[in-house]
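Shown here: the complex without one of its protein chains, the others still in place.
And then chain A:
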């Protein structure tokens, strides 16, 4: 009993963001309804069935139109503000049309290679992604076991929690000089910064996940007399996987933001330095294109993690 009590009464650390997907982004069926909630709701008779099929198609069409028109409207407002800034505030900001022309140029040939100082935007993105993946992978490899230990052992939790709390809010870029001193090279320093960025959400969410395992699951394991290894493999890991994936998703999105800033400081090939370089050349249209590309890659990373969650998280299967 004592072991399990220690597990459940260990001071709980609040998860970074125990997240349920934002309901407005995710279609209704995918919003995390806990099983308990689901079974308590009696099947609601669908109102739509009473409506004639014609008007149902009409509602469907209207919904699709709205889904296209409303974002388009927002986009137009942004374009208007942008044009206003160009016309009335500073003409150094190019017009949307100029930016579009530049985008066609840049994206038309993303993988040209004219020496280390002049490469296509595709290469820049790939180099940045490479650093993010290296740092992120290291953070996952180190963070998950540390989080497990913190979640499972009260002593480890007490030992590590204050340190995590102090370091977590520090801007990862503050670590860059330390990285440069230790590694004496740009690439490992940038990877080091991404590692530091990514590790906290992984640790905190993993630990919270282990602590959130219902006592009942552990009691099932005890009645079945599962060994330590079996408990880890068959209970602890699957039960915490949703939390771990949430932590990884948070890490990855922050890491992608941080790499741009880090590369602006370290230089070399990468989307961050690309932005900095174009700024030095006063090539603002390229910067705007880069911002768009950074955003799109961010969405891509997010959806990869979503896919992973759909696959591994039993709540979402």
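In this section, a residue touches a chain if its C-beta (ideal position, glycine included) is under 8 Å from a C-beta of that chain, and two chains touch if they have at least 3 such contacts; residues count from 1.
Please note the rule applied: contacts and distances are computed from a predicted model.
Think of the chain that is not pictured: of "Iron-only hydrogenase group A", "ABC transporter ATP-binding protein", "Phenylalanine--tRNA ligase alpha subunit" or "Septum site-determining protein MinD", UniProt labels it "ABC transporter ATP-binding protein". Looking at A:68, A:223 or A:282, the residue that reaches the missing chain in the full complex is A:223.
The omitted chain makes contact with just one of the residues A:212, A:239, A:265 or A:284: A:239.
Residues of chain A in contact with the chain left out of this view: 1, 35, 38-40, 214, 216-217, 219-220, 222-226, 234-235, 238-239, 241, 314-315, 317.
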